[in-house]
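Sending over a structure as structure tokens; questions will come in a sec.
Here the complex is missing one protein chain, while the rest keep their positions.
This part shows chain A:
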Amino acid sequence: MSQENGATDLVQLEAVPALAGLYRRALLTTAARRVARKGAPSDLPAVRHRVGGVRVELPAITCFQHLLGSAARDQLPSAYLHTVAFPVAMSVLARPDFPLPLLGMVHLSNEVRQERQVGVSETLDVVAWSEALRPHPAGTQVDLMTEIAVDGERVWSGRSVYLARGIRAVGAPERSPVERPAFVPPVPTGLWRLDADLGRRYAAVSGDWNPLHLSGPSARLLGMKGAIAHGMYLAARMVDEAVPAPSGALSWRVDFATPVPLPGRVALSFASPTGEVAAAGSRVDVVGWDAKRRRPHFTGWVRAE
């Protein structure tokens, strides 16, 4: 997961930017773009944003772990590392020369490869960039890449795919929309009961105050029917419940299908695929869905080594 374009600028940030500020700035950019009705440019900025010497706060990490229902252990949850790096990635999206509007972008998937467990007291260096701007049947998608290193050694890397709905930045899609096979819910193994205030509580522990997640009115401003759960909350909980006590490398992927409304209930299936070779590490497949409407919210897998 590296991009060697030759002429890539490295932008050193003083500190991890505050997401609230980025969202405010993005809101203004969106408004300005609407007013100017400018056609979106078709090139991603050839930059990497980097923040060094990032430390996590113990009380904050404890709150994050407890909100997931996981144990307050001295290792950082894999999804928390994403949370630490996320504002740096967002600062790339919030650049005036970034071709897509940050607000209202839909989070499609995450794939993470973690080389080893990271302790709460380790000092992190975060670098983020965007790549692979490409058409999607519903608009334009882009990959947000983040890497976290400790003492110059990469410990965590993630690819988040985002969709800017209705925006044609790079021409029409090559293929017509693929017909999704009908969703057949698996045998449920669990149930998440998500409270109405979950979005605000997760925002408080993750710093991600995206209006989509905070309240009905703020979500409706961005075209949603109501508040929806943070994708990373669902992913973090999925990873933690699939592998509660990882000790080595960890890989996981989540694909988001439909948003999870708040308050809401998510039916869950955690299953180890049969026939999996044990030596390759244990893998857990996860599906989260709406039991009433019989439609998937997300699918994913977690593999511990």
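To be clear about the criterion, contacts are C-beta pairs under 8 Å (C-beta built on N, C-alpha and C of every residue); 3 or more make two chains touch, one makes a residue touch a chain; residues count from 1.
Everything that follows uses one rule, which is that contacts and distances are computed from a predicted model.
Chemist: Quick one: find the hidden chain's UniProt protein name among "Cbb3-type cytochrome c oxidase subunit", "Acetyl-CoA C-acetyltransferase", "histidine kinase" or "DNA-binding response regulator".
Modeler: In UniProt, the chain that is not shown appears as "Acetyl-CoA C-acetyltransferase".
Chemist: Among A:P59, A:P96, A:G152 or A:P181, which residue is in contact with the omitted chain in the full complex?
Modeler: A:P59
Chemist: Considering the complete complex, identify which of A:G21, A:P137 or A:P244 is in touch with the unshown chain.
Modeler: A:P244
Chemist: Kindly state which of the options A:D74, A:D97 or A:D195 is in contact with the chain not pictured.
Modeler: A:D74
Chemist: What is the set of chain A residues that contact the non-displayed chain in the whole complex?
Modeler: Its contact residues with the unshown chain are 58-59, 62-63, 65-66, 70-74, 120-121, 244-245, 247.
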